[in-house]
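Just one protein chain is left out here, and the rest sit where they should.
The block that comes next holds subunit A.
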Amino acid sequence: MTSPVVENPSVMLGVHGLNKVYTGRGEPVEAIADLSFEISAGELVCVVGPSGAGKTTLLRCLAGLLPATAGDVRLAGQAVSDPPTGMAVVFQEYGRSLFPWLTVAQNVELPLREKGLPKARRKELVRETLEAVGLGDATASYPWQLSGGMQQRVAIARAAAYEPQVLLMDEPFAAVDAQTRFDLEDLVRSLWSRLGVTVVFVTHDIDEAIYLGERVLVLSGRPTVLLEDVRVGLGDDRSQLETRATPEFTRLRTHVYELVQAAKRGARSVTDAHLTH
């Protein structure tokens, strides 16, 4: 074990010199060149980038599902090598991340059981979180009896009930329809502010990233570096209609959009990007 790096104690998730090279059959592929950033406790940070920017690779490294080739990921100062306690993940494939042989309530309860929570507390958490995501009366259903958006709500409830320090979300709304997506975005915001959890939200949707995040990390194309760490000054109270109509939102949207377009052309720094404003 390496000794914990001396870092700001408010840093919840620290990524230092992260590098990931896939060595399978054939040529090794460098997915992530060199990534460093820090996320403070209680922040909601979105990660965007062009498709194939290694977003999912980054998230899997953060989650401890994939070992880094070099550099490290630290959760509250502890190096992450396996999925750590205190971390939950919501995957894009809601239909495949819920156990189809368990009911909605059992799906939410299973991780709590593994955590060793007493039965009464488990029942309480299951009821509370399912009510919070608007599924208080679907507890006895099976996930496949629900619509896609509702299934993703179950996955979010499962993650929230787990009471993680860090919640990772991997393009969680990419496969739900647009209107459902707005509702789910607001759900994430409200859970985040209520639970005080640190959230890392990976998405390919620029508007979604700005609407949700306190910060937006814009990634370059492969092999990935950090193009820019964009601060989002949209305040705490956000609404789908008003926030998205503010000049600040439009400015950020243009800025991030140009960065992503530049990343697609191969830009590897903000100076490369030749922004128009």
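In this section, contacts are C-beta pairs under 8 Å (C-beta built on N, C-alpha and C of every residue); 3 or more make two chains touch, one makes a residue touch a chain; residues count from 1.
What we mean here is this: contacts and distances are computed from a predicted model.
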Omitted chain (choose from "Formate hydrogenlyase", "Hydantoinase B/oxoprolinase family protein", "Aspartate carbamoyltransferase" or "ABC transporter permease") - UniProt protein name: "ABC transporter permease"
From A:Ser10, A:Thr85, A:Ser193 or A:Ser269, residue that would touch the chain that is not displayed: A:Thr85
Residue of A:Ser10, A:Ser36 or A:Ser147 touching the missing chain in the full complex: A:Ser147
Candidates A:Pro100, A:Gly235 or A:Gly266 - the one touching the absent chain: A:Pro100
Footprint left on subunit A by the chain that the document does not show: 63, 65, 82-83, 85, 87-89, 91, 93, 95-97, 99-102, 110-111, 113-115, 142, 144-145, 147-148, 162
